[in-house]
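Below are the C-alpha cells for one structure; questions will follow.
With one protein chain withheld, the remaining protein chains of the complex are depicted in position.
So, chain A:
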Amino acid sequence: MNISNQDVQHVAKLARLNLTADEELVFTEQLNAILQYAEKLDGLNTENVEPTTHVLHLSNVMREDEERESLPIEKVFANAPEEEAGQFKVPAVLE
C-alpha cells in the first residue's frame, strides 16, 4: 500500500488540517514508512479472534435524572476566544 500526495491531501481535509507543501511531502514519506511497517500485522492470522476495544468490562456511568445546577455561565466562557450575548461567537455560516 502506497500513500500518494493526493491521499495525504484528502486525509488532511478530513482531519481539518491545512498542510504546507513541505508538510505534505514529509507526511507522505513518513506515513508510507509507518504503514509499511504496520503491514507486518497482515502476516498474522486473526480469523475468529475477537477485537479488544478495551481491557476492562465497561458499563456507562448513570445518575438519577434529577435537576441540578449547571456550570456557571462565566466559567463556561472563561476560555472562549470570542463570545457575545451568552454564546460562542464564530464567523457567519449563512450570508
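As a working rule, a residue touches a chain if its C-beta (ideal position, glycine included) is under 8 Å from a C-beta of that chain, and two chains touch if they have at least 3 such contacts; residues count from 1.
Throughout what follows, contacts and distances are computed from a predicted model.
Participant: Match the chain absent from this complex view to the correct UniProt protein name in "Cbb3-type cytochrome c oxidase subunit", "Glutamyl-tRNA(Gln) amidotransferase subunit A", "ABC transporter permease subunit" or "Ferredoxin-type protein NapG".
Facilitator: "Glutamyl-tRNA(Gln) amidotransferase subunit A"
Participant: List the residues of chain A that touch the chain left out of this view.
Facilitator: These residues touch the chain not displayed: 3, 7-8, 11-12, 14-19, 23, 26-27, 30-31, 33-35, 37-38, 40-42, 44, 46, 49-56, 58-61, 63, 71, 75, 78-82, 88, 90-93.
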